[in-house]
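All protein chains but one are shown at their positions in the complex.
For chain A:
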Amino acid sequence: MSVTTRTVPGRVRPAGTGGRRRGRRSRRGGWIERFGGGGLVWALALFNIAVAVWMLLASLKSTREIFARPWALPAHWLWSNYTSAWEASNFGPAFLNTLFVVAGTALSTIALSAPAAYVLSRVTHRLSGALTVFFAVGLGIPAQAITLPLFVLMNQLGLVDSLPGLWLLYTATSVPFTVFFLTGFFGSLPGALEEAAALDGASPWRTFWQIMMPVARSGIVTALILNIIQHWGETLFALIFLQSEQNQTLSLALLGFLQRMQYNDGDWGVLFAGVCTVVLPVLVCYVWLGRRIIEGMTLGSVK
């Protein structure tokens, strides 16, 4: 940390006195903030890294070794844990099921929400304010308050234990948040583009589709990513609305796998190989798209 003197603010310090201002923002803080708190941040970050490293190591060890030497590199690298996990679990089909439902949900959610968000934020209509609030109310309704009637309804439609049924549910329950998120996003775009397009004789539909959608691309991509992350590990609805093994999604397969491993007196190495199989794709996406994910997940709150 930079050591600064108390009396001279950085920006008026004369050049050549050696007091180069470091960084954009003032970096002073009490020693508690700097050392005590800094330690806390590092502790938390190191803890997360340690858990990840430990998980990776454990996935390549025998159960005995996991407990006997948790931090050592594996004595024998048991890559076979991964093949055993893949065979003992239902990950193959579950992976495809999840991919189908999650990708379908993300696309249909955007297809429904983006147009609604666009007109709610950019077309003056006497109901647009009220409807925007009405969609936002949905954010506060806990899933538990809608599951029972949905279960009855889906049962009557023959859509329980069906992947298209889950897709429909995921889409419907994503609409409030996505409309809310995109309304804020469209609202922050400059209006001059639309006016210019209208003056050039573009129809309102064309203005939306060919002018505003491309301009809003980054917001839409963020909404897509958020939707995918949210449903990749969704458990409650999957648990209630899916029953047979062939329809399992990844989180159900993982739960089933966990249970089977416990009955078999725990081959933990194989269990962690299974966990890693589920986590690694997410980790790769996170490294690739990290900032966008983080900022998307927290953006709505700060604006």
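Please note the rule applied: contacts are C-beta pairs under 8 Å (C-beta built on N, C-alpha and C of every residue); 3 or more make two chains touch, one makes a residue touch a chain; residues count from 1.
The working rule: contacts and distances are computed from a predicted model.
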Worksheet entry | Which of "TonB-dependent receptor", "ABC transporter permease", "Cysteine desulfurase" or "Thioesterase domain-containing protein" matches, in UniProt, the chain that is not displayed | "ABC transporter permease"
Response to the item:
Touching the hidden chain, out of A:A72, A:V152 or A:L193, is A:V152
Response to the item:
Missing-chain contact among A:L60, A:L166 or A:V279 belongs to A:V279
Worksheet, complete the sentence: Note that chain A touches the absent chain at residues 1, 6, 9, 11, 24-30, 32-34, 37-38, 40-42, 44-45, 47-49, 51-52, 54-55, 67, 70, 112-113, 115-116, 118-120, 123-125, 127-128, 131, 135, 138-153, 168-169, 171-173, 175-176, 179, 188, 190-191, 198, 203-205, 208, 229, 232-236, 239-240, 250-251, 254-255, 258-259, 262-263, 268, 271, 275, 278-279, 282-283, 286, 290-291, 293-295, 297-299, 301-303
